[in-house]
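The complex is shown incomplete by one protein chain, all other protein chains being positioned as in the whole.
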Amino acid sequence: MSFNTFGHMFRVTTFGESHGVAIGCVVDGCPPMIPLTEADIQQDLDRRRPGQSRFTTQRQEPDQVKILSGVMAHPETGVQVTTGTPIGLLIENTDQRSKDYSEIKDKFRPGHADFTYEAKYGLRDYRGGGRSSARETAMRVAAGAIARKVLPDVKVRGALVQIGPHKIDREKWDWDEIEKNPFFCPDRDKAAFFETYLDGIRKSGSSIGAVLEIVAEGVPAGLGAPIYAKLDSDLAGAMMTINAVKGVEIGAGFGAAELTGEENADEMRTGNDGTRFLSNHAGGVLGGISTGQPIVVRFAVKPTSSILQPRLTVDRKGADTEIFTKGRHDPCVGIRAVPVGEAMMACVLADHFLRDRGQVGR
Amino acid sequence: MSFNTFGHMFRVTTFGESHGVAIGCVVDGCPPMIPLTEADIQQDLDRRRPGQSRFTTQRQEPDQVKILSGVMAHPETGVQVTTGTPIGLLIENTDQRSKDYSEIKDKFRPGHADFTYEAKYGLRDYRGGGRSSARETAMRVAAGAIARKVLPDVKVRGALVQIGPHKIDREKWDWDEIEKNPFFCPDRDKAAFFETYLDGIRKSGSSIGAVLEIVAEGVPAGLGAPIYAKLDSDLAGAMMTINAVKGVEIGAGFGAAELTGEENADEMRTGNDGTRFLSNHAGGVLGGISTGQPIVVRFAVKPTSSILQPRLTVDRKGADTEIFTKGRHDPCVGIRAVPVGEAMMACVLADHFLRDRGQVGR
Amino acid sequence: MSFNTFGHMFRVTTFGESHGVAIGCVVDGCPPMIPLTEADIQQDLDRRRPGQSRFTTQRQEPDQVKILSGVMAHPETGVQVTTGTPIGLLIENTDQRSKDYSEIKDKFRPGHADFTYEAKYGLRDYRGGGRSSARETAMRVAAGAIARKVLPDVKVRGALVQIGPHKIDREKWDWDEIEKNPFFCPDRDKAAFFETYLDGIRKSGSSIGAVLEIVAEGVPAGLGAPIYAKLDSDLAGAMMTINAVKGVEIGAGFGAAELTGEENADEMRTGNDGTRFLSNHAGGVLGGISTGQPIVVRFAVKPTSSILQPRLTVDRKGADTEIFTKGRHDPCVGIRAVPVGEAMMACVLADHFLRDRGQVGR
Partner (left out) sequence: MSFNTFGHMFRVTTFGESHGVAIGCVVDGCPPMIPLTEADIQQDLDRRRPGQSRFTTQRQEPDQVKILSGVMAHPETGVQVTTGTPIGLLIENTDQRSKDYSEIKDKFRPGHADFTYEAKYGLRDYRGGGRSSARETAMRVAAGAIARKVLPDVKVRGALVQIGPHKIDREKWDWDEIEKNPFFCPDRDKAAFFETYLDGIRKSGSSIGAVLEIVAEGVPAGLGAPIYAKLDSDLAGAMMTINAVKGVEIGAGFGAAELTGEENADEMRTGNDGTRFLSNHAGGVLGGISTGQPIVVRFAVKPTSSILQPRLTVDRKGADTEIFTKGRHDPCVGIRAVPVGEAMMACVLADHFLRDRGQVGR
């Protein structure tokens, strides 16, 4: 019942604080004989890295991952492969320079975990949010890169589908657009709009929420398990562990509440490759088990509470005070959550895959 | 990594099919010395029992629970108390009379778990949905009744806040109304409307979705844990295990995506009993740890797929066919999910409480 | 982290007290499509049942097991098979007649768990030992019968190899003898001796310890896992959960401490069916992983503390007193532990088998 471990068969344990020596993770349960290099992982990490546009935090870190264990050159081919032993990963914190934390050291930032960590542990690492910082998600992305390798036939992609009240036009969805704008937005027109919109948010010292959608294609029917290990339950729990996430839905989601049984139930017909569904309100999961359709998960990310306007709060002594965040921050933290959401989806699917198919051999 | 077990320290394992001999569960980890009788559990079960109005399924079962183990008369007081050993609970299925299952035995009902169970296991118990039936949730309610006893200072209540597109008026919220209408609806006027509305749905042989809200008051600050055992992650995962649930949100939930940082972050002031928050967009959870405010969770329940209109489907041989459900069913399965949602909330809180405070002694 | 659950993928949760309403268990994770009837389980239960000779407790109970869930008639063949859902098992306690417990209600029996249960929970079920009674092991045997079905190619057998200081002659080991004497003793001569020897122990109102050996043949090489799920670690932990067990060893066991490296390391040669070992000091496990040789585990069972001679103890109030057990009891509780040890071996192997090969399909 570890608090910093995720998954059962494909098992990820992370550690590290925002401004400590390093962050790291252990990926346990990865099958042997899978080709894996640091470059494979770095590629995903680079997509999440901060400071790539003016719309994400300006922290400048290379986030260079090192593999500490669990791989070796294959004795015959010489290709570096996994060995079945735990894969240790490390990223050193290079941007841990001493800063002025006097403003937040003794005050609780509203909307952040300052108050609750202190309530639970009696102290908190105030430097950059400590353990509650989104920096921890770098290790999830690293683990997710390995999870993808466990599932070579599954394609996991994510997109930003809403910022503030502005939703994308789903008719204009184009996966190719995702990497062409700084928002992972699949609607080219809306991406252009977001650029202007977020500039306004940023300049006003404010922040705004977002909704993301993660889609997994190629998942075979039959993955997942009743009753308390339902695929959608594991996915909901996984997404809700991501910093600032306040809601998760599968398929039609909250929209299903407004549908009738006729509208919502996905009819079936025989197709060339077996059963096909005429719609996907289920989001690829029925009774907690995959249908073979794309698995579709959406989650809502709240606006960051680190804004440039003063807010009412209390200090550690219990006195009323005000606080405001200095420096530059993300106007929309939801953007960088796209690679994280993908990683969590990949990890959950790898975990269920190994439960069903076994941990050794592929 | 059990599939039919829920929780870590307060641990619930359920078994049983809709039309088998019996359903049951084992509650492990309940502290000793807690007064507990069958009547304590029966009270919660009766709130969930079907057949109490024309708006829920007409299956007529007393759902009489038996305690098989884990309690004894206290040697001094004679009061029946828990002993710290696992509590076995059993409900015999009395309504398991032989029915005509020929229509569904070889066809997959769209929107149900028929296709996916068969994809996973190669066979499925077609009698009343077997293991995927909502009948399993009776045992959750029973376990939840015990969880409530572990948390004497916490009050967990649930309400139905939306049916189809019709939301309650939150200004009219009155907890006393909950038990006065067959919908667990806190808005008296909307309850009256739902009566007419659902009659229409029922008579047309259709069904409709709903949204429920569960609120826990009296939860102390500091419950929950980073990173992968966040209170809201565990709650989201728990609610998503309930049959037909397609979305979960905490506090402002998906609405938080539309808020700015100023609007969303709950400001703090010093109050008589310590820190108080000026709002509760967080839903009582920050950084995965409770704030001391009410914990507020909402979830969406899809419309049941058991409707009286023919639907396109395939059979077990892979041939195209049609199916329609005979007999009477729930026009809105969301209604009966209220006590189930309460039970899941209570179980998650009891689990976290015992992680933090320990399993022995209180 | 359930206290009454055993295993990860093949997962057994037991409940029930010696003199309560019933004992039961839930077997979760059993693959589907395995033929299973109550008779299959009853067969193993009957081997453990008390009252079969004057050398085991005279409690007279049929120990009739009922399957409550998890099986159904296969839709094509009609054969009753597992469905992949949890298998609920129940044995009603028929011998729970009210007895005179006044002697033990307020006194702690030396060598029993009376004192420690009271220290932990503040109370204990004094009726027949409550939860700490060996009666719980009936459910392990039931679960083990199912585990055997998961492993059709593995043969798990147990034998009693020592009572008191008297060891069997390993040269005379004959598996066929096991079922021919009331001791599961593979040495016919020693079995005859034990009959006389135990009569003496029994008549003197005393009891005596024993050593048992469990052997699994047909286990393929490669089962088990480093580092903390080593096959021998799981086996040692499993055997040590059996009532009254005080020691466990694998292969050469404690004898390995006296060997040199040359003597202990099992040399290898190429055989017809792959690698063969020239000896089996390892007991079939190297580095926590099976070698393909028979897995050999021995464990020591202490003498029961329920004897007819007065013993010094204290009562619940903390005053010095004496206690002695009335009625008839097992002179050697180790005897009946043979089927229990077999069951634990089968459960551990099934668990590891499913981890490696996956839980669905076979």
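When the chains are written out, they are named A, B and C in that same order, and each has its own residue count from 1.
Keep this in mind: a contact is a pair of C-beta atoms (placed from the backbone, for glycine too) under 8 Å apart; a residue touches a chain by one contact, two chains touch by 3 or more.
Just so it is clear, the model here is predicted, and its values are computed rather than measured.
S.K.: Would you indicate which residue among C:Ala22, C:Leu90 or C:Ile208 is in contact with the undisplayed chain?
M.R.: In the complete complex, the chain left out is touched by residue C:Ile208.
S.K.: Out of A:Arg54, A:Lys105, A:Lys167 or A:Lys203, point to the residue that touches the absent chain in the complete complex.
M.R.: Considering the complete complex, A:Lys105 is the one touching the chain left out.
S.K.: Touch as defined at the start, partner being the missing chain; which of C:Leu90, C:Ile104 or C:Ala282 qualifies?
M.R.: Considering the complete complex, C:Ala282 is the one touching the chain left out.
S.K.: Looking at C:Ser18, C:Thr56, C:Thr83 or C:Thr313, which makes contact with the chain not pictured?
M.R.: Within the whole complex, the residue contacting the unshown chain is C:Thr313.
S.K.: Write the list of chain B residues that the hidden chain touches.
M.R.: Missing-chain contacts on chain B: residues 1, 9, 85, 222, 225-226, 354-361.
S.K.: So which bits of chain A touch the chain we can't see?
M.R.: 1-5, 8-9, 11, 13-17, 20-24, 26, 28-29, 32-33, 66-70, 72, 74-75, 81, 83-88, 90, 105, 120-125, 130-131, 360
S.K.: Identify the residues of chain C touching the omitted chain, counting contacts across the whole complex.
M.R.: So the residues of chain C touching the missing chain come out as 1-6, 8-9, 14, 108-113, 115-117, 119-120, 131-132, 136, 162-165, 201, 206-211, 221-230, 232-241, 246-270, 274-275, 278, 281-283, 285-292, 300-307, 309, 311-314, 318-320, 334, 355-356.
Heads up, the rule we're going with is that only the chains that are shown with their structure count from here on.
S.K.: Take the average of all CA coordinates in chain B, do the same for chain C, and state the distance between these two points in whole angstrom.
M.R.: Centre-to-centre distance between chain B and chain C: 38 Å.
S.K.: Counting only Cα atoms for the centres, state how far chain A is from chain C in Å.
M.R.: It comes to 45 Å between the two C-alpha centres.
S.K.: By residue number and range, which residues of chain A touch two or more other chains?
M.R.: Those would be 1, 9, 222, 225-226, 355-356.
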